[in-house]
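The complex is shown incomplete by one protein chain, all other protein chains being positioned as in the whole.
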Amino acid sequence: MATFGLIEYSDASPEVRAVYDDIMATRKTDWVNNFWKALAHDPAALKRAWETAKQVMGAGALDPLTKEMIYVAVSMSNQCDYCVASHIAGARSKGMTDEQLKELIAVVGFANANNRIVAGYQVEIDERFKP
Amino acid sequence: MATFGLIEYSDASPEVRAVYDDIMATRKTDWVNNFWKALAHDPAALKRAWETAKQVMGAGALDPLTKEMIYVAVSMSNQCDYCVASHIAGARSKGMTDEQLKELIAVVGFANANNRIVAGYQVEIDERFKP
Amino acid sequence: MATFGLIEYSDASPEVRAVYDDIMATRKTDWVNNFWKALAHDPAALKRAWETAKQVMGAGALDPLTKEMIYVAVSMSNQCDYCVASHIAGARSKGMTDEQLKELIAVVGFANANNRIVAGYQVEIDERFKP
Amino acid sequence: MATFGLIEYSDASPEVRAVYDDIMATRKTDWVNNFWKALAHDPAALKRAWETAKQVMGAGALDPLTKEMIYVAVSMSNQCDYCVASHIAGARSKGMTDEQLKELIAVVGFANANNRIVAGYQVEIDERFKP
Amino acid sequence: MATFGLIEYSDASPEVRAVYDDIMATRKTDWVNNFWKALAHDPAALKRAWETAKQVMGAGALDPLTKEMIYVAVSMSNQCDYCVASHIAGARSKGMTDEQLKELIAVVGFANANNRIVAGYQVEIDERFKP
Partner (left out) sequence: MATFGLIEYSDASPEVRAVYDDIMATRKTDWVNNFWKALAHDPAALKRAWETAKQVMGAGALDPLTKEMIYVAVSMSNQCDYCVASHIAGARSKGMTDEQLKELIAVVGFANANNRIVAGYQVEIDERFKP
């Protein structure tokens, strides 16, 4: 299910195929997941998201696995089931172990609890923490 | 400002002081930030949060810096200003560089965008991603 | 599935039927969607929500289509699958084109990214923007 | 206040200045707001956000004012104070009247209420609404 | 600060004054808080919100204090500082003790943690829990 359906490779325009090809080449895989096939209905958005993915999720001061784990943490906080499932897969493909994922989940739970405890106690920012 | 005010060390019960002492010893510092001073009005919650912090945020399959960065990512997604400020400070004290923080922010922005794009396109989970 | 089940027209009290009748007359349709059938278990809430819908979602300084699109944008940000699906349908019935929906989704993604980037950079409100 | 401070035009690199210049030219104004000055610490992110802004927020199937209002609606739902303040200003500069803003706020409140009422009643998606 | 400013009693229309009078009479107090003074710029919304408040927040199957505490819990989860501050005050005026508030905050923290842990472990609803 998807708002406009999914665009398979065989039905894709050359513009969309070029992105699919780059996704598969970059990920060294022979398939494209539903997110991109849904987004392909807006080729400019597809291209923008994929270019951003390459810039933002690739190696830099943070390694790609850490970035995938941050992505999972955000998706858990936002209750995006698709994003949790797909980026757990993405993180595993980059080497995330089960132990790492369990620790990640524990941190996300802890942060979410404390974010609201701070709201309830109306805690003011310490002078030393102000930017 | 805080719902019940902040409990300073000099006014704290022995039970609360024990937690403050452990926080300072663990962090190798001589002060305690407002979160703990606000939470100290509920000593059982203070103790529980601190024990959880030691279990969850310490070294394990993930290193403490990665955990702090995940905490920052969650706090950004939840718009908790206090938590963002205090855990950026925490991550920096564990070695986070400016470049790492900028990349973290970029990943959090990207994930938040895509979490909602998935909702708009009503993307179904790929069979391969189902647990 | 619904917490208390769905109340069909044939099983509805006169009070609930009056709301269903008004929904169908206002929308020029012969059916009522699940949201109202679930909410009908609380007839006062049903009436209140429907009266508010007529006041808030109807033509005013903003046209009904713009309001439906705002509703979709909020529902995407809140990850409410039911609301996204039903209000995309509502917006389409008011004339939303596929191109408009794709642009809407892109704006919602962009806003969600920037909302968190602002949190990460801890950006202070410009003097000119203060109310 | 901002995590890395704000980069003023006079201190900006040519790369950042080019973006600032384009922002001011596009908006027909002589200043740049804090969001961009904070983000300028990550020039690639600055450029990416600004290019996306031009693609996503400009005229298309939806007019720029509608897009600004959608942005405000999302920012309200996410409790991003900066974003609410800055994009109310942006929408006003594009012609949003006070009456329109009040109606927008009413729709956002209504949608947020119903998003959670749906969760409480666990309403299943109507067959007709499934994509 | 407020988007359109605050409407004081002396400047209010008869329609708005009638609501203010009812708020003060119902609450047995001689002042009106900023929420209503801001919302008064949209008199229909003001009246609707106040009528809903009387229907929803008053005594019923749940007592008014429990309802105020639920309101605080939601506001903490949504990071609405104004709402947390004003409804803690409201709950206290209805008899909430400090001990009750501390327990409330602890429950909200725990629920927020578990909501995300559920997302991370992708837990499926037990058959017995399905409505």
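The chains carry the letters A, B, C, D and E, assigned in the order they are written, with residues numbered from 1 in each.
The rule is simple: contacts are C-beta pairs under 8 Å (C-beta built on N, C-alpha and C of every residue); 3 or more make two chains touch, one makes a residue touch a chain.
All figures in this text were calculated on a predicted structure; none of them were measured in a lab.
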Would you list the chains present here that the left-out chain is in contact with? A, B, C, D, E
Check the options D:V16, D:V108 or D:I125 and report the residue that touches the missing chain. D:V108
Write down which of A:A12, A:A40, A:V74 or A:A106 is the residue touching the left-out chain. A:A106
Tell me which stretches of chain D touch the chain missing from the display. 72, 75-77, 79, 81, 84-85, 101, 104-106, 108-110, 112-117, 119-122
For the chain that got dropped from the picture, name the residues of chain E it touches. 1-4, 31, 33-35, 38-39, 41, 45, 49, 52-53, 55-57, 60-62, 66-67, 69-71, 73-75, 77-78, 80-83, 85-89, 97, 99-100, 102-104, 106-108, 110-115, 117-126, 128-131
Please identify, in ascending order, the residues of chain B that touch the omitted chain? 1-5, 44, 48, 52, 55, 130-131
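Criterion: only the chains that are shown with their structure count from here on.
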Taking each chain's centre as the mean position of its Cα atoms, how many Å separate chain D from chain E? 27
Which parts of chain D, given as residue numbers and ranges, touch two or more other chains? 1-4, 41, 45, 52, 55, 78-80, 88, 102, 106, 122, 130-131
